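As you look at this complex, bear in mind that one protein chain is not there, while each of the others sits in place.
Residue numbering begins at 1 within each chain, and the chains themselves are lettered A and B in the order written.
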Amino acid sequence: MSDAAAMTYREACKQAIRDALLADPKCFLMGEDVGRYGGCYAVTKGLLEEFGEERIRDTPLSESAYVGAGIGAAMAGMRPIVEIMTVNFSLLALDQIVNNAATIPHMSGGQFAVPLVIRMATGAGRRVAAQHSHSLEGWYAHIPGLRILAPAVIEDARWMLAAALADPNPVLIFEHVMLYNMEDALDPAVAEVDIAHAKCRRDGRDVTLIGYGNGLLKALAAADLLEADGIAAEVIDLRVLRPLDTATILASVAKTRRVVIVDEGWKSGSLAAEIGMRIAEDGFFDLDAPLRRVCGREVPMPYAPHLEDAALPQPADIAAAARGLVRGR
Amino acid sequence: MNTRIRLDHDHLHHLLRQMVRIRHFEAKCVELYQAQKIFGFLHLYDGEEAVSVGVMEALGAEDAIVATYREHGQAIARGVAMDRLMAEMLGKQEGCCRGRGGSMHIFDRATRFYGGNAIVGGGLPLAIGVALGDKMQGKKALTACFFGDGAVEEGEFHESMNLAEVWQLPVLFVCENNLYSMGMAVERAESETNIARKAAAYRMPGVAVDGMDVVAVEAAAREAVERIRADGGPQFLECRTYRFRAHSMFDSQAYRSKDEIETWRRKGPIARFEGWLRESGLAREEDVARVEAEADAEIDAAVAFAEAGTPEPVEELERFVTMDQVPS
Partner (left out) sequence: MPALGADMEAGTLVEWLIKPGDRVKRGDVVAVVETQKGAIEVECFEAGIVSELVVPVGTKVAVGGVLAQIGESTAPPRPWPAAAPPSPKPGAAPAAAPPAPRAAVPVSPGTKVTPAARRRAAELGIDPALLTGTGVDGAVSLADVETAASSRPASPAPAKPRRTGFDSAEMRKAIAAAMARSKREIPHYYLSHTVDLGAALAWLEGFNAGQPVPQRLLPAALLLKASALALREVPQLNGTYADGAFRPGESVHPGWAISLRGGGLVAPAIRDADSRPLPDLMAAMRDLVQRARSGGLRSSELASATVTVTSLGERGAESVTGIIYPPQVAIIGFGTIATRPWVVDREVTPRPLVMVSLAADHRATDGHIGARLLTAIERLLQEPAKL
C-alpha cells in the first residue's frame, strides 16, 4: 500500500499479516477464531477467504498446544505467526514460551533457532475486569531470549511485523486493545521500521516522559497539558521493551534531567522499575530531580468504569508528576 | 509375531547390541555421577531399553524425535554420537549442546533429535509443531514423541492429542508407562489406568504393547508408522514397561517395594531377549560377551573423550541467547 490514506491500527495490523503471507509461503497464521470469526478484534477479517485454511488456521482452545506447535513448526522450518487472543490467556502457554521458545536456542548450544512471532492483544480500559485486563508485557520483558515489541503508532503496527518475521528469534508483539480503533495516516515514504530502537515522538527540554503502547498516547496527551503550563515535555516511545534502548532514554535524560516513566502495569516490579534503575545506574549525574513513575494501581482491575479509570495512569496524573519535578513540588 | 520384522541373525544382534549399549551407558553414568563428574539431575533408563530400541527401528533418518528428561536411551538408539552425549553430560563444550543442557536437555540437529525436555508434558506441543511444520512443507517425515505416564496427566497431553488428531498431524505418540511418575503410582493418579484406551477419546488408533519385549515393540511401532505414512494422521502406542532404578539419583524409592523391583528385573528386556536368543540358538555366550565388551569399549572411549573435553569459555555465556540466523 503506498497511499497516505488514513487507516486504523487494526487495519494496519491486518495489512502487515497479509503482506507477510504474500511474501513468504512458509509464513502462516494460527490462533483462536482468526479464521471464520475474523479475529476477536477483527484484525484478520477476510484473510481466511483470501489465503485458505492451511495458512489461516483456527485452533482449538488449547493455548499450550498451539503455541508449542508454533514453536515446533518454527524449529522445523516454517515461519508461523501465532495469535494468542489476549495476554490474559497467554498464561496458559507460559511454559511453552519460557521453557521452550526462549530457551531452546541457548540450551541446544545454538543448534536450533525459534523464528516465531506471537501477537497478543493486551491492556485495560475496556471495562472487562480483572481476568481480561492485564498488562504483562513487562513480565515477558524479563525473559532472555525473547524480543518484546509494543507498537503504539500506526506506522509501527504496519511495519513491525515484517521486521519481527525477519528476526530468527522469538518475537512477541503486544497490541493494546485501546489502540485498534485509532486512526492515522501512514507516511507513504516509510516501508520498514527497526525493532531495536526507542523513538522520540515529541521534542522537549524540561522533562522526559517515557511510555509505550497506550501509555505513550497518554504521555503525549500529558505533554499537551504541560505545554499549556509552559513546560516543554519530551516524549519517548519505547517501542521495544526487550532489549531496552537505553541509549535513547539516557540521551533524553541528559537533555531534560527529569523523568516520568509511564507504565500501565502494576507498579511493583514493573518495567518502569527497570527503566528507572537503568537511568539511576547510567544517568545518575544528569538528574536534577528524583525519578518518577506513574503506574497501574496495585489492584485486580475492577469492572466499574470510574474504578478502572482510577486504577490506570491518566494524562492528568502524568502531567502532575511532571509538573512536580519541574516546579519542585 | 509380525512377519514383517526381519528376525535374522544380524538384526537380532543389532537389537541386543542397542539395548546393551544403553544399559551399560547408564551404569557408567551412575559411576560418574557419584564421582561428581555428572551434576544436577540424572534420570536413568534401566528396564525401558526395549521401548526406545524397538521404536527407533521403525523410524527413518528423515523423521524427528521429541523426548523427555529420561532420554539417554532414545538418544543412543537414535544414533546420537556417544562421545558427544557423554561430553554433554560432563558439561563440556564438545558436548552436543556445548554443555549447556546436560542430561535432561539433549539436542542433536544431525539426527533430528529435538530434545530432552525437563518439563513433564512440555515436549508434546513441540512435537505436534514439528510434525505440523514437516507436513506443511510437504515432507514425508513423522515425529515420534516419547513421554511417560506422568505426562498423560498434564493438560498438554489432552491438548496435543486433540490438536494432532483434528489437524491430522503425522505424530507417533509413544507413552512409556513405567507405572510411576516420580513417586506417584499410576493407579493413584489416573482415573483410567489403561492409557491406550485414552486415545479412543480422540478417535486416534491406540495400541498397548509389552514394553519389555523388544521384538513386540518393534512390530507395533512398524505398524503404527506404516499407518501414519499411509493415512497421515497420528497414532498412539502405549509401551508397558518398568524402570529398575529410582526416578533420579536422589530417590530413596519409599513408594515401591524391593520385591516389586526384583520381580520386574527378572522379566527385564535384556534378560528376556538374551534368554530367548540363547534358547533359540541364535546367540552364544561369547556373542553376548562380545557385545558387552564392545559396548564397554565404546563407552570408555566416550568417557575419555568427555574427560579430555574443555569447559566452554565463560565469555561465551550469552552466545546463542539470540541467534544471528536460522541454522540451515
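By our rule, contacts are C-beta pairs under 8 Å (C-beta built on N, C-alpha and C of every residue); 3 or more make two chains touch, one makes a residue touch a chain.
Computed from a predicted model, the values in this text were never measured in an experiment.
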Chains in view touching the one left out: A
Options A:Ala166, A:Leu244 or A:Ala289, residue touching the unrepresented chain: A:Ala289
Subunit A residues that touch the omitted chain in the full complex: 257, 284-290, 324-325, 328-329
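Going forward, only the chains that are shown with their structure count from here on.
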Centroid distance [mean C-alpha coordinates] between subunit B and subunit A, Å: 41
Residues of subunit B defined as touching subunit A within the complex: 64, 66, 95-101, 105, 107-109, 114-115, 117-119, 122, 124-134, 136-137, 143, 155-156, 159-160, 162-163, 166-167, 319-327
Subunit B-facing residues of subunit A, complex: 26, 28, 54, 57, 59-60, 62, 64-78, 95-96, 99-100, 104-113, 115, 144-145, 147, 168-169
